[in-house]
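There's a structure below that I have some questions on.
Note that one protein chain is taken out, while the other chains of the complex remain in position.
Naming follows writing order (A and B), and every chain is counted from residue 1.
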Amino acid sequence: MTEAAARTRGKLGSPRPTWFPARLVGLRSETATARTLAFEVPGWPGHLAGQHVDVRLTAADGYSAQRAYSISAPTDGDRVSITVQEVGGGEVSPYLEETMELGDQLEVRGPIGGWFVWSPSPDAPVEQPVLLVAGGSGVVPLMAMVRERARSCSRAPFRLVYSVRSPSEVLYAAELAERAANGDGLRVDLIHTRNGPADGSRPVGRITAADLATPSDAGWPDNPRPRAYVCGPTAFVEHSIRLLLDIGYSNSNIRAERFGPSGG
Amino acid sequence: MSIFTRGFGGRRDADGVTLPPGQHLTDGFPVLSAGPTQYVEPEDWAFTITTETDAKRTWSWDDLLQLPNEDVEVDIHCVTRWSKLATRWRGVPVEAFFEDSESEADYVMAHSYGGYTTNLPLEDLLDGKAWLVHEYDGGPIPAEHGGPVRLLVPHLYLWKSAKWLSGFTMLIGDEPGFWEGFGYHNYGDPWREERYAGD
Partner (left out) sequence: MNPPSEHSSNALDGSAAAGQFAEVFAVDVSTVTVTCGGCNAPAAFAEQHAFIAGPGTVIRCRGCDHIVARLVQTPDETWLELSGSASWRFPLTPPPS
């Protein structure tokens, strides 16, 4: 290409994720089986809402194990937070969920994932509505998006449809309720699949197309069409995508992140 | 620079049982795969041995059950460093499929439904060293663990125990299979820690 073209050509996007040492500086219990770990990661380049990190644990004899975790909060200097849900078995989750203490160290690689991300579009004449569909711990990267929206004072219409087995499993329950009550364009709808709250308005059961259809009082614009982000165990994500296609979403407006059969 | 994580480490010993070097015990049974789980009904399953002269012989599920079946209890070792002790299977020793074989080939390429391959010397499949198994822990092998029929070769790393077994091709000259041609050891003896090409 010509020199002039080379000067004005863009650069390869999405910087290469690399390994960083990370020290645990904060712990917060979210439910009986989940907690948020906040790490101090010197040199962290920052991240977008929806991205994840690979977490690596190395034992004294050199044995190492690695697992991916979604980042639960927007970029904040050298702070990187993840929310870990207890899963039966595995090597990394039990350590993070039960054993790790303040001051302990591990390594994180990231930020990873330029596809399953949301950023505000402050210059857009009309912000694209966003439907967030969470299955269990799939809510973690979507919560980063909810928090980013609030932090950036974005007016993008947001709706979180969050499927859990029972009320005791809802992550960030109090915060979600508080944010939804702000009246600034975030709506939160909980789906209970096994046990529901006593005063529940929706019968207990698996997510349906009706749960995902835009409510008539949502006030969403006709254009641009909404974008859906779906995250959770593979079976949940695949089922939800089928429902979204049934109600008129196109593949180009659906972004998905599957955790595999065991969940996040 | 490596960061060591306090309090993290796998179990190395097994109440007096020696594990191959670098292995750790697992209580579970991890599901590892190079591709989508294959779902083959027993009535649709077939196993074909193709010789070096392209002669073919095929066994059905019913044929498999008619051959001499035996219960085996073996330790299995995965190259990703987990080992599982005393796993119980039921199946047919591989030598039963070679009784009338006229092949003069010394090497075998095992094939799975879905396209996976792994190569072995024929002698590592005979003399009580390997089975076509169709039961695990007293029941049908779940699809995710290679059912309805998988190869079981416990003296080598588990990637040699091809899941969803569909056939053997006899080879005069050895050829690398899916992982053997891409970073992994051609033979794969866990006791000599033959994980990678060049080990």
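Operating definition for what follows: contacts are C-beta pairs under 8 Å (C-beta built on N, C-alpha and C of every residue); 3 or more make two chains touch, one makes a residue touch a chain.
None of these values were measured; they are calculated from a predicted model.
Contacts of the undisplayed chain with visible chains (whole complex): A, B. Touch with the chain omitted from the figure is made, among B:W59, B:W89, B:W131 or B:W159, by B:W159. Across B:A34, B:A55 or B:A86, the residue that sits in touch with the chain not pictured is B:A34.
In the complete complex, the hidden chain is touched by one of B:F8, B:W59 or B:Y184, namely B:Y184. Within the entire complex, the positions of chain A that touch the omitted partner chain are 8-18, 52-54, 68, 109-116, 234-235, 238, 256-261. Residues touching the missing chain, restricted to chain B, are 30-40, 79-80, 113-114, 143-144, 159, 179, 182-184, 195-198 (touch as defined at the top).
Keep this in mind: only the chains that are shown with their structure count from here on.
In the complex of the two chains, the chain A residues touching chain B come out as 21, 57-63, 65, 89, 91, 95, 99-101, 104-107. Contact residues of chain B toward chain A in the complex are 1-10, 12, 24, 27-28, 81.
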